[in-house]
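For this depiction, one protein chain was excluded, whereas all remaining protein chains were kept in their positions.
As written, the chains take the letters A, B and C, and residue 1 is the first residue of each chain.
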């Protein structure tokens, strides 16, 4: 019953190697889908982990890019941890290089509403964003070439009963100081913000805004961590930045996608395989297997209101009536959003 | 606290729709990989479920094809269930058609060793296999065009301390009455049988041989159900039969593959994506991400004996020394078997 | 890389021993809680498994008693399986004796509504229940000493928009031909039936009514299998029968309990441990740990409407105001039902 080496016995099942959990995305011809979480905190502001932990978590969770965005103006642990906010990036960078994770320098400008909280990512010096005037802070970020997005616009601590696009935001938007909006943050989303993104051509963003260790977000086992899919020409920081300024982003959160119609359509058709109809009967009824080869679930609703849920990496058999080759079946994809109360519409063409 | 309809309240979480769990296979140009389990039992011999259950299980488990192979000579429930053995197929067929599962008519010729138990699949009439002489039973199957394989050759009930290829098997093999061997059955495998398959050009077969409901085989959560991958030109019974007679099969069991070298090589290269080297240092060290986009785990061992385990749908970062573009790295794939003590050797070419 | 015995290698993780999953019940002084499922089907009526499977499933799932209640009048597999309905019990009994499971002989009298379907359990001869008149069939069961309950009264196939206690049921009830009601069946429950049980002193019953292999009921991982808790003097068939006729039953389904107030109170207080208050502050605020040492979840709602959910085998810290020793805190237990819209009320007394 006793192992042979009495000095030390390893229990490999206690601490197994944890490889990266790859998230299966559709393949888009000519593009790479970069999985990013651009809103994270550490002990340097009000988070509870060291910056390197954010990189390790991103690796394990299948992300390609992160931004650690500690609060510029809110540093409750300053008594213990002070100095330049750029330290966070410097500490995390070697870990990111080790894992091949794109680490974007970032900071969160943290004000009362309006304008609320805004993340500036792709910055070069976080300390320059420390400025009593938020207008000047944002302009400093802009000068550094930052991509700026408004965080959690409907956060109830700042907008208890509303989720309003204030005049202040309109002004910032016209000044080129807002390029995107978090339509999802942590464990909540803001349906009205979907129309803002669609109508004003803003990037759809979803982030975790996590302060604790990520595994405390147990939605993990139900869904993936919220993330922003950036559809870029290649997996580099530069290509990702260009794609974000070009609004080639899709928010992926709680089993839902939200983004521009053209990209959701491409993602949909690259995710779903329509089988050859079988069990064709004289009365025209037949069966078709729909297979989802990605980790994005898909919920289809047909014209009669019947719903078909295709979980990640799964398949279902759909009954078809009046089958003929080339028959077009229209569906509403009820977990793909292109606006506040607007879902993606697609048509499946049968073999 | 009470739902509004006081007559009846559904609890959807108790009995959710169970979609098919699709198993992610590598894409082989010009081929379809058919996932099959060709050894199953029902109440018509010594199993404990009705034939339709085997089809439903196959659907949920991501299989494409099954053979229900009740024992011809061993029917312990005959007192309750008698009549033609073809009934099994007739009962299961409508369920198979409903789900688009290929159901192959089959039976298990069940004798003492030698020759032991043999499965005949693609038969047309199971009752013709009821014959006192196993030689004649096998010839009857052959006349029906059957593909015949030897089941669990090292089963300890029949070969307690050995796993021998008897003279009887050699004779049958020369008569064209054995086309494959189960190198894996239920929860065990037979390493010596791998050399038989390699040297005699027999099909490598893995089956569950399940008698109970499949969910009682809890290896499910550790691995998948054992299965035979048939590499066919299309997903039809005819193409599958041709591929099997052409020995285009790979056994997939307990996280391992066993099959002909050429097919394992193809499967390997279609499963693994080698990333662009990063973190390249002046001393020539670099990092490379290896991503496994399939549900087949891959264990690589380098020349120094270090092991890298790539779980299903996961990635790992491998350190590289003396990096240069085009560098060839040799590996032994220790969970891919081409013979009894012979693993697949491959070479990874760096970008 | 190759195991030493090349003849046969076992993969123990594929088919591990499956012990019984014991369900942790509260300890009631002087009583045993028998966990029963009294409504199961097999291939002998419209189920899909052999009778022995029902015993094996009961053992694994932590049950103590089952009744296999195949339909007397509905035997769609009669073409294959005919003969006495008592065969089911005879086949399953040795398996039950092997596992120490109480196997109660039973049958389901299967008619249009009214009276619908009724289970007779503790019968001695199922064949005597085959009678054109359901009145006579029930009387035959009564003569055998059966405990009779009405199955799924709100089943939509029989009562599409209602769940009515018909005059027929009132008559049967007065004749002593109905002793209990399934308030829960498979994946649904009938809130109105809770008042019937309370007001007419009928036994609260919950059963699976499973036809397929039980693991196909995936609520398993969310909850346990539905079951009837019989509070008996000892774990024997005789004591169980007495307890059922004495209405000492509680239905346990989908994370809920339904039963007589006195028994729910006893179960509640035997499940919950109230810790010593800590973190007591000068303003009277304090914290109390509530620990649930059973597998029955408990949801407490305080007078302000705040809800505390105590999962199985878990604990939570509850804030208390105006703490003093002996303070009584009233709660509604929103997942313990004593009537249609009536939850158990309890009071926690602080140390």
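FYI, a contact is a pair of C-beta atoms (placed from the backbone, for glycine too) under 8 Å apart; a residue touches a chain by one contact, two chains touch by 3 or more.
Quick caveat, the model's predicted, so the values are computed rather than measured.
The absent chain, not drawn in this view, touches the displayed chains A, C throughout the complex. Among A:173, A:223 or A:308, the one in contact with the hidden chain is A:223. Of the candidate positions A:52, A:86, A:171 or A:233, contact with the hidden chain is made by A:52. Contact with the chain that does not appear here is found for just one residue of C:113, C:239 or C:316, C:316. Taking the whole complex into account, chain C touches the unshown chain at residues 17, 19-22, 24, 62, 97-100, 275, 278-279, 287, 289, 291-293, 309-311, 313-317. Touch with the hidden chain on the side of chain A covers residues 1-3, 6-16, 18, 43, 47-50, 52-53, 56, 77, 80-81, 83, 87, 154-156, 159, 161-163, 186-192, 212-213, 215-219, 222-223, 226, 253-254, 301, 332, 334, 340-341, 343.
Throughout what follows, only the chains that are shown with their structure count from here on.
The chains that touch both chain A and chain B are none; no such chain exists. In this structure chain B contacts its sequence twin chain C using mostly the same residue numbers, the overlap exceeding half.
One finds 37 Å separating the Cα centroids of chain A and chain B. Averaged C-alpha coordinates give centres for chain A and chain C that are 43 Å from one another. Within chain C, not a single residue touches two or more of the remaining chains.
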